[in-house]
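Removed from the display is one protein chain of the complex; every other protein chain stays in position.
On to subunit A.
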Amino acid sequence: MMALPLGFVYMPTVSLQKLRSSQGKVAELRLELNSGGKKDKNYATKKIALKRIVANMTMSNNDMVALFPDIIQCMHISSLEIKKMCFLYLVNYARVRPEIAVNAIPILEHDMEDSNPLVRALALRTMSYIHVREFVAATVPLVKHMLRDSDPYVRKTAAFCVAKLYDHDRHMVEQSDLIDRLNSLLRDDNPTVVASALAGLMDIWERSDAIKLTIDYTNASKMVAILADCSEWGQTYILEALMSYVPQESGEASLLAERIAPRLSHSNSSVVLTCIRVILYLMNYIADQKQISALCKKLSPPLVTLLAKGPEVQYLALRNALLILQRRPEVLRNDIRVFFCKYNDPIYVKVTKLELIFMLANEKNIDEVLTELREYATEIDVHFVRKAVRAIGKLAIKIEPAARRCIDLLLELVATKVTYIVQEATVVIRNIFRKYPNQYESIIGTLCEHLDSLDEPEAKAAMVWVIGQYADRIENSDALLEDFLYSFQEEPVEVQLALLTATVKLFIQRPTKGQELVPKVLKWATEETDNPDLRDRAYMYWRLLSTDMNSAKSIVMGEKPPITAESERLESSTLEEMCLNVGTLATVYLKPVQSVFRSARPRKLIASPALQKQYLANDIETQKSISMFGNGSQPTNIDLRTRNAVPSPASPAANGGGNLAQAVNDADAYFSSIGTQQMAAMRIDGGDDGFGGGGLNGTGYVVNALAPQAVLQPAHGEGSNGDLLVL
């Protein structure tokens, strides 16, 4: 064993000052790189120099670019370790100095003929990462070759390469036959290569309107047959590709769903969630309600298990549970306790759990739910506490028989005098009054005890509304209003509008008490404001009051349209789209895909003879919602129909069990026995877009897709514009 001249590397004792300067550093590294010569066995000195260069590059020392020619020289050395470092350098700086980078092309081309597949793949991967015209042009013919390499590791690498090249220069790829060749890789006998080819094709398809992805039943079956032989990531790619298969018969859809269902037991949560997505999708094409119920039953345990994973996965699962609950309520019907919050859950998890608890609450479990919400309303995080209080109020509206219990709990909370609880409670109690007129007015007295703690516009406006609405029952309503009016000019418009209306109501119900206040307020609101809404409303009241008091009374104090708590459901076409995207980012944000991902390819259910029409028929059963609950969306209660469509809880084992299991086995056996050439029929090719091309298929989005996106969209945001959930 020979001692390496290591001391040599750290020789810069000459002049530290000079070496510290950047030029010095480059010169020093260059010297090191070229030192050693023939004595440097195993290139130890060079390796150390390269490592230092990589370190400098990582720390954004851009002077390193000056070493480009020296690095190119090193590439000739046939040491994998050195090559890897040089290629890393190349990928990093090629776009800065393309004229030098091109000198690496012949070396890379040479390496692609190396006998070691690791070197061939490395050279190809490196070359295809470089977005420089000469590199792209040189890679295209090489990839063709590599797609047929004898080693599956190289073929897998080549498959992703095609997608990369398409990203760099789609015309060049479209003019070549690369996509066809990638397509024929689906016939490969190595499952990993097939999964990689699918991933590559899907990547291209996602970005191109000119490409159509057609997967028929035979292809889909073949894909499912190789699932078990793929790595966990390969399984995800195959499952995602299955979303492009459109079942033509109900039987096909259910058979396929049965065959992928074992993936629900995979330990990789991404495989599980993607599998849930595909099964939910296939259900749209299954006619037999018993099979639907059986599948729903299968989805429930895996979804609940995801809640025991780390907070990130848990959060994803919960956001998707919100969707699944609306689309297929059967899946989570009996599981409210699994959503009870743990003390240490992160707030974003707690808030989503709270929404689920609200959605699952019913007359049977309301006592349990209220005990739980009482606990949450005393937690530390203000944001969460507010949502808990709001949920209690909304439950009073949602579950009529429990209204009294909800209100009692709210009053108990108000008694704590914690200001944000009082304000939140005031807002929800206003809505309770609207829902149940003349029933709970006895609590007004309690509310009035806390007037001083109201400093948020929404809470103030709510309180003012209550005072105005019940001016005849609140003994000192005029005095209370006068207190509020004291700061009229400084109030936000929301409160000003409420004050204006409340004063008019007071005057109508108790003319003597209100006669002094009304002209004052009308004058402010017409003469001393810049706000057109406020002015218009004031003029309207003015005319009304001066024309006919009786009509004024019937208009101002007239019966109000009822409110419901159901309006946080997603609009049905949005829900449909979201369910096709289970596990993706859009389901975390719970926003229509196009509003966040403008260039995303729209997805919707493709019509086929098997598509179950009742889910599509968009006959609208809308309910009016009040501003607090909705954002003006038109809620559709698709959920009811789904329930009607299910005859009665079926016993899945009876029908779905025996026969189907046999069929699944047969199908698996069949597709693993038939030749791989079946896959050839699966094609991706240019032509008409099956997905409605221009993206203008009018899904009625809640959010204006053109509106500038909010600065930050933490997915738990409260009813801010664009949020689909409103708790």
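One rule holds in what follows: a contact is a pair of C-beta atoms (placed from the backbone, for glycine too) under 8 Å apart; a residue touches a chain by one contact, two chains touch by 3 or more; residues count from 1.
Here is the rule we go by: contacts and distances are computed from a predicted model.
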Seminar exercise, completed: Given "Glutamate--cysteine ligase", "MHD domain-containing protein", "3-isopropylmalate dehydratase large subunit, chloroplastic-like" or "LAQU0S03e03642g1_1", the protein name in the UniProt record of the chain not shown would be "MHD domain-containing protein"
Exercise. Pick from A:31, A:55 or A:555: which residue touches the chain that isn't shown?
Worked result: A:55
For this session: Sort through A:125, A:212 or A:510 and give me the one touching the missing partner chain.
Result: A:125
Problem set entry | Residue among A:231, A:476, A:515 or A:547 that touches the chain left out of view | A:231
Seminar exercise, completed: Out of A:139, A:190 or A:423, the sole contact with the unshown chain comes from A:190
Problem set entry | Touch list for subunit A against the chain that is not drawn | 42, 44, 51, 54-55, 58, 80-81, 84-85, 88, 116-118, 121, 125, 131, 151-153, 156-157, 160, 163-164, 167, 190-193, 199, 203, 206, 228-233, 236-237, 240, 259, 261-263, 265-270, 272-274, 301-302, 304-305, 308, 310-313, 315-316, 337-338, 340, 342-344, 346-348, 368, 371-372, 374-375, 378-381, 383-384, 412, 415-418, 581, 583-589, 593, 596-600, 661, 665, 668, 709, 711-716
